[in-house]
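One protein chain is absent from this view; the other protein chains keep their places.
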Amino acid sequence: MGNFPLMPEQASTFAGPYDVLFLVTTILTVVFTGLVSALVVFFALRYRKGNKVNRKGAHDEHLPLELTWTILPLILGLVIFFWAAALFTHMRSAPKDAMEIYVIGKQWMWHIQHPDGVRENNELHVPLGKPVKLIMISQDVLHSFFIPQFRVKQDVIPGRYTTLWFEPSKVGRYNLLCAEYCGTQHSEMGGFVEVMEQAEYQKWLASKGARNFDQKLTMEKAGEAIYKQYNCAGCHEANDSIRGPSLAGLFGKVVALEKGDSVTADNSYVREAILSPNDRLTKGYIASMPTYKGQITEEQTLQLMAHIKTLGVAQPKPTMAPAVSPPAGSTDPSVPDVRPTGTPE
Amino acid sequence: MGVHTAHNAESSDHAAVSHQFEDIGQQNEIYIVGMWTFLVTEIMFFGVLFFAYVLYRWKFGDVFYEAHKVLNVRLGFINTTVLLTSSLFMALGVRSAMLKNRKMTLFWLISVIVCAFAFMVIKYFEYSAKIAAHEIPGPFFQWHGPGSAGQAEIFFSLYFAMTGLHGIHVLIGIITLGILAWMVAVKHKAVDDYMPIEMFGLYWHFVDIVWIFLFPLFYLMPHG
Partner (left out) sequence: MKEETNSMPAHDAPQVNYLNWSHTVKSWLLTGDHKRIAMLYLISVSAFFLVGSAAAGLIRLELTSPRGVLLENETYNKIFTMHGVVMVFFFLIPAIPAILGNFLVPLMIGARDLAFPRLNLLSWYVYMAGGVCAVIAMMTGGVDTGWTFYTPYSSMYSKSQVVWAICGAFFAGFSSIFTGINFIVTIHKMRAPGLTWFRLPLFVWAQYATSVIMILGTPVIAITLLLVVVERTLHIGIFDPKLGGDPVLFQHLFWFYSHPAVYIMILPSMGVISELMACFSRKRVFGYSFVAFSSLAIAALGFLVWGHHMFVSSQSMYQGMVFSIISTVVAVPSAIKVFNWTATMYKGSIRLETPMYYALGFLGLFLIGGLTGLYLSSMATDIHLHDTYFVVAHFHYVMVGGTIMGYLGGLHFWWPKMTGRLYSEFWGRLSAILVFLGFNATFMPQFVVGYLGMPRRYHYYYLMPEFQIWHVLSSFGSILLAVGFMLPAFYLTWSYLKGPKAGPNPWNATGLEWTTQSPPMSHNFDEPPIVTEEAYAYDAEAEEAEDIEEAPAAKPAHAPKPAGG
């Protein structure tokens, strides 16, 4: 577009449908503004004082007309609403197989961790054509993760995970910005997103891992180390024990709580269960687990969660487990499988 | 509103009618509408805090239950009684004002002041006990009960914020009552008519009602 850029690049699968909706809304805006402005100017000139025009039969009110211009904008608005709601739902529903990348926002940088341990600051490298899901949390104030060329944005909040997904559709380097005001260097909190061919990305991962020597542990491995360090397995054994429930296949499972209700084990629940375990006790257990708040960092929490995700796939209800022998072929939960779920090393 | 009476020759001869009104009837109607409108704003004021309370109690119900045990139900109950009694005195005061019984009006107004003052004194003892026990949010906060300390701190934040705002209303009430009582005592023309006292009565009953909600929400939590 030369010196007068009018449109951000389209670099994700959202950008196309987004821009169509944007364009349609723009056409609507221009048509309505044009129409009413033209009428106003026309009336102002035609019916100007002193112009000899027919002024007979002017109405004060006209119900059909009122209803027309009440209902017509309402219908148009609702059309836009349903269209936008459909697109929004799509933009908010990450595919199951999306690659998970962890993001920590802090004043004033983005700290990013890839599943296999590669970390980067203010840069995000992603492979082309692969859905990517970001799991994000803030360490201090509100931030907002914004990539204009992908048409995605999500606030990043302290004390709570938020997610964002996209599928890059074009190789190149794009803006990574913080869109929620976060203090002095808010406008400098950002960098770039680099979309790479799949092979390039693998190469990048490999070399990046080698360069950052102390960070070459994968998320899961790092998490496993923490798991060992705090002797989590002492209580959370392969099967439910008296001291603590098994964590195998925890993610996605519905956990019955002591209070009688239940919760689906997602990122936020597991984080809460680690940091303040006694807030929502699992059914059948007493408050015996110490709190890890202040003892492990947000980063370590994320690693721990990555590890817990590897502890076996979702099992049948644990109460059934002792009675029935494990189905053939499934991993034996007593030996935590640390095989990375995503990319190989 | 005496500033402009010079421009207002045709104003009613009734001393207590302000210049912008036609007569005492209109003035009284306007006081009533004005007072109720004001009370609507008050409801919105407290509404925010009640909303926050509901949200957090729904999220942190267990810890809230544990934390509420720390509050002194006996003092809370006494305070409820004191405040309810003051509301009764207030109603009697309004009645005396309507009957133009100046002495009794004064007596009831002062009784209300005494009750309100007693309420504040009891509140003072409650607060200082909480502060001494490190149950005031902030750097000195300590929580020994079961459950998350952070959530208990939020309970006490709400407790202090809500009862504090209520306490400020009681204080404003005491000051206003003092002024009203003084006006009645010196036969100020503004209180010739009973309406100012009735209006204050509305305010006082409102403050009372807020407490009626606060008391069970904080002191009498059911388990579960």
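Order of writing sets the chain letters: A and B. Residues in each chain are counted from 1.
Keep in mind that, in the parts below, a contact is a pair of C-beta atoms (placed from the backbone, for glycine too) under 8 Å apart; a residue touches a chain by one contact, two chains touch by 3 or more.
Since this is a predicted model, take the numbers as computed values, not measurements.
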item: Partners of the unshown chain among those that are drawn; value: A, B
item: Chain B, residues in touch with the chain not shown (by the definition above); value: 1, 3-4, 7-8, 18-21, 26, 29-30, 33-34, 37-38, 40-42, 44-45, 47-49, 51-52, 55-56, 59-60, 136-139, 141, 148, 150-151, 153-154, 156-158, 160-161, 164-165
item: Chain A, residues in touch with the chain not shown (by the definition above); value: 3-8, 18, 21-22, 25, 28-29, 32-33, 36-37, 39-40, 42-44, 46-50, 52-62, 65-66, 69-70, 73-74, 77-78, 80-81, 83-89, 91-92, 107, 140-142, 144, 146, 148-149, 151-155, 157-160, 162, 175, 177-188, 190-192, 276, 279
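Convention: only the chains that are shown with their structure count from here on.
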item: Interfacial residue positions of chain B with respect to chain A in the complex; value: 60, 62-63, 146-148, 150-151
item: Contacting residues of chain A [partner chain B, same complex]; value: 259, 276, 278-279, 287, 291, 293
